[in-house]
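Here the complex is missing a single protein chain, while all its other protein chains stay put.
For chain A:
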């Protein structure tokens, strides 16, 4: 069974995502709403990671053997200015989408396994990911015109 590979992937990508939210939050302290929301969301992703523990115990997780290209690459630092903010939020959007579809894939396995606990978990967490994506989309839509047209 390869579910363990995907649980490993999920675990890694959640950690990467939480780190990335923290990084962007800290890097954009001048935008208090961005900082506050990023840190809030990072904390909630940590909670997801914790909630994954009993599942991992059940199915194991395979983190060594997964092919390198399955990794979600994290952020190396943040950029500055209006466009920099946009780009950073866009990176978060890409990472968040990656975990979103990873949850979906794991959810499909849960269906096949008729694992109710895992299914509930997936459902909760898909809502959480959609919250991240919604906020990122909202914030980027707000920032885009000013950054692309009026900023100097």
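Keep in mind that, in the parts below, a residue touches a chain if its C-beta (ideal position, glycine included) is under 8 Å from a C-beta of that chain, and two chains touch if they have at least 3 such contacts; residues count from 1.
We adopt the following convention: contacts and distances are computed from a predicted model.
Missing chain, UniProt protein name, picked from "4Fe-4S Mo/W bis-MGD-type domain-containing protein", "NADH-quinone oxidoreductase subunit J", "Glutathione-dependent formaldehyde dehydrogenase" or "Thiazole synthase": "4Fe-4S Mo/W bis-MGD-type domain-containing protein". For the chain left out of this panel, the touching residue among A:31, A:46 or A:115 is A:31. Screening A:3, A:18 or A:41 against the full complex identifies A:41 as the residue touching the chain left out.
Considering the complete assembly, chain A touches the hidden chain via residues 30-33, 36-37, 40-41, 81-82, 131, 134-139, 141-142, 144-147, 149-152.
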